[in-house]
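Only one protein chain is missing from this complex, and each of the others stays in its spot.
Labels run A, B, C, D, E, F, G, H, I, J and K following the written order; every chain starts at residue 1.
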Amino acid sequence: MADQTYGISEVVGTSPDSVHQAIRNGISKASQTVRNLDWFEVTTIRGQLSDGEVAHFQVQMKVGFRIE
Amino acid sequence: MADQTYGISEVVGTSPDSVHQAIRNGISKASQTVRNLDWFEVTTIRGQLSDGEVAHFQVQMKVGFRIE
Amino acid sequence: MADQTYGISEVVGTSPDSVHQAIRNGISKASQTVRNLDWFEVTTIRGQLSDGEVAHFQVQMKVGFRIE
Amino acid sequence: MADQTYGISEVVGTSPDSVHQAIRNGISKASQTVRNLDWFEVTTIRGQLSDGEVAHFQVQMKVGFRIE
Amino acid sequence: MADQTYGISEVVGTSPDSVHQAIRNGISKASQTVRNLDWFEVTTIRGQLSDGEVAHFQVQMKVGFRIE
Amino acid sequence: MADQTYGISEVVGTSPDSVHQAIRNGISKASQTVRNLDWFEVTTIRGQLSDGEVAHFQVQMKVGFRIE
Amino acid sequence: MADQTYGISEVVGTSPDSVHQAIRNGISKASQTVRNLDWFEVTTIRGQLSDGEVAHFQVQMKVGFRIE
Amino acid sequence: MADQTYGISEVVGTSPDSVHQAIRNGISKASQTVRNLDWFEVTTIRGQLSDGEVAHFQVQMKVGFRIE
Amino acid sequence: MADQTYGISEVVGTSPDSVHQAIRNGISKASQTVRNLDWFEVTTIRGQLSDGEVAHFQVQMKVGFRIE
Amino acid sequence: MADQTYGISEVVGTSPDSVHQAIRNGISKASQTVRNLDWFEVTTIRGQLSDGEVAHFQVQMKVGFRIE
Amino acid sequence: MADQTYGISEVVGTSPDSVHQAIRNGISKASQTVRNLDWFEVTTIRGQLSDGEVAHFQVQMKVGFRIE
Partner (left out) sequence: MADQTYGISEVVGTSPDSVHQAIRNGISKASQTVRNLDWFEVTTIRGQLSDGEVAHFQVQMKVGFRIE
């Protein structure tokens, strides 16, 4: 059996609600174009503010996938 | 039009409930004294423990604002 | 009064639901074997993906406790 | 309205003249294959030396773009 | 003579032209409200892209000043 | 009871004698203008040299304070 | 002559034998889909354990390539 | 099924021969006292020199294990 | 002779007096439960403030020990 | 052919004009005493301020050279 | 007047007594072979342990000097 290789893409998911929903939204979008998603790792948590409140949580993450 | 300059303040928001609520609470407090808040970036997520449970999530973040 | 010393353990808590629940689960497990837990600090937020969705949030954290 | 997701590509732009021209050259090249470029962030500034002088500035940067 | 103490502010200077002009613009703005500026240190170089070109260089920096 | 928010200031304390005295001097100066100081965290330890000896220890630190 | 631009991909190569073989395996796989590979830089060395032994070395690396 | 929690131990494995053998030696020793080892992550690669040659490779790593 | 393996514990030593005394206090406490202590490395220097003065220096450090 | 080894020196170049001129000035000075300069990598960009303006850009960099 | 260039050397000073004395000892030794020492910056604080006590504080630092 050949040794497995993984590719890594970097995406930013966003959500007006929470950090974990921003992660879910980003993964959901990535899964539309990349197959065999395997893990993610958050690199930064940022967000945009509007009228003194959080408008969007923006979670930057590396997403690993198996290369067939 | 003059080039925009931004200032950055650093705050720690806390919440007994979640990371995202700790962020919201810190932003809410910051907005009482700083105008034109524009973005935030999380630098550390810590918390205090009491009786073997999370008492408070403490999220340290940099908050950017437009200088008029 | 003697000067307080703290020990630090590192654990990874997991949850299918959210970052904050993964933290709570890890703390809850750590409290079963370590007494006098005092604080935690998140070092990485990762997760496993399955069928293009988040299967588990995995939050790695350092947990500080008072040494008696 | 759906939550916006961003992709991130990493490129190295080069220029014999300056750091900012190396950034411009890298962005210009990236824009030929990626649409909706939104921001960049420099990760390293290096360069090659020849005959005791700077031959090329090489600026590595992450480039964010909106995923439609 | 008392020991000198310094304060540190963090600002983001911007410029459509270059990294060094973004630094100058941020310092110039900071000098309108803080006296005795002494040094700066760049923490991140980012920028906004528009139509596949650099719209603004954004240089985040810590600015040190003598406290009288 | 409202959730506590903390602000963070950054200062550089100096002393010709030691690292810990530089910290004390910086905190002492900070306490003249900021109330409710709660903790500090050292970010860098530098110093100036003169005639081949340490002229001043310079300790940069973040200082956290409770916002009322 | 136009200024050279480089793209950067991130991959994880694996091997049951050694760190350097994991690097070689990852590069070998990457070369099947990306041309003009020029350099790599290791970002993390991890591995999976099974029955108290190393099952696979996993080397994450950035791979630079010339964009024609 | 309860959510899995992992503990993390830190060890330094050594070998006169190679980086990968140092990792294997450290894991082998760790497996004598900790059960259910699951993964490792290298944090530093150092070594001792003697007579102008490498006497020992010393690989510091975090070792993750399932807590039952 | 078998290759030496080292374990690493993390502790926080405290002292109202100085950074080096906080290190000594933490090491002294660690030596009560761990044998064959070999080296330490400081990871963070923090402290608690009370009435505008340093109440305790808190030095977090990794402590290496030989595993027999 | 023997395997090439490189040495690395660290210098700070300065210029009142720009970041790239500070890099050039530092390289120019380094080339007076070190031969076979091959590449540089910027580690920090700082500067001194005077009368609310940038007096000097100070760019710290590692400079690699071939050892013959 | 030519633009000033600085060189940077890295040394480890040691002392059985304190962090600040280890810094002084390292600077004192460096001043015997390098002229025009200007500043230092601490990069790591380590130490050797013997019989459960600190045998030596070891402070690694970068030392900047003016190149004439």
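The working rule: a residue touches a chain if its C-beta (ideal position, glycine included) is under 8 Å from a C-beta of that chain, and two chains touch if they have at least 3 such contacts.
Predicted model, so just to flag it, every value in this text is computed and none were measured.
Q: Which chains here would be touched by the one that got left out?
A: The chain that is not shown is in contact with G, H, J, K.
Q: Please output the residues of subunit K touching the missing chain, sorted low to high.
A: Touch set of subunit K with respect to the missing chain: 9-16, 22, 25-26, 29-30, 56, 58, 60.
Q: Touching the absent chain: which residues on subunit H qualify?
A: 17-20, 44-49, 52-54, 57
Q: Which parts of subunit J face the unshown chain closely enough to count as touching?
A: 3-8, 10, 62, 64, 67
Note that only the chains that are shown with their structure count from here on.
Q: What is the size of the turn, to the nearest 5°, that moves the C-alpha atoms of subunit D onto the matching ones in subunit H?
A: In short, 120 degrees.
Q: With residue numbering as the guide, point to the option in F-I, B-F or F-K that repeats C-I in over half of the contact pairs.
A: B-F
Q: Among the chains, which one keeps its Cα centre farthest from the Cα centre of subunit A?
A: Of all chains, K has its centre farthest from that of subunit A.
Q: For subunit E and subunit H, let me know how many angstrom lie between their CA-based centres, rounded off.
A: Averaging C-alpha atoms per chain gives centres 43 Å apart.
Q: Can you work out the whole-Å distance between the CA centroids of subunit G and subunit J?
A: Distance between chain centres, rounded to whole Å: 30 Å.
Q: Can you list every residue of subunit J that touches 2 or more other chains, as numbers and ranges?
A: In subunit J, the residues touching two or more other chains are 18-20, 30.
Q: Every pair of chains that touch: which are they?
A: A-B, A-C, A-D, A-G, B-C, B-E, B-F, C-H, C-I, D-E, D-G, D-J, E-F, E-J, F-I, F-K, G-H, H-I, I-K, J-K
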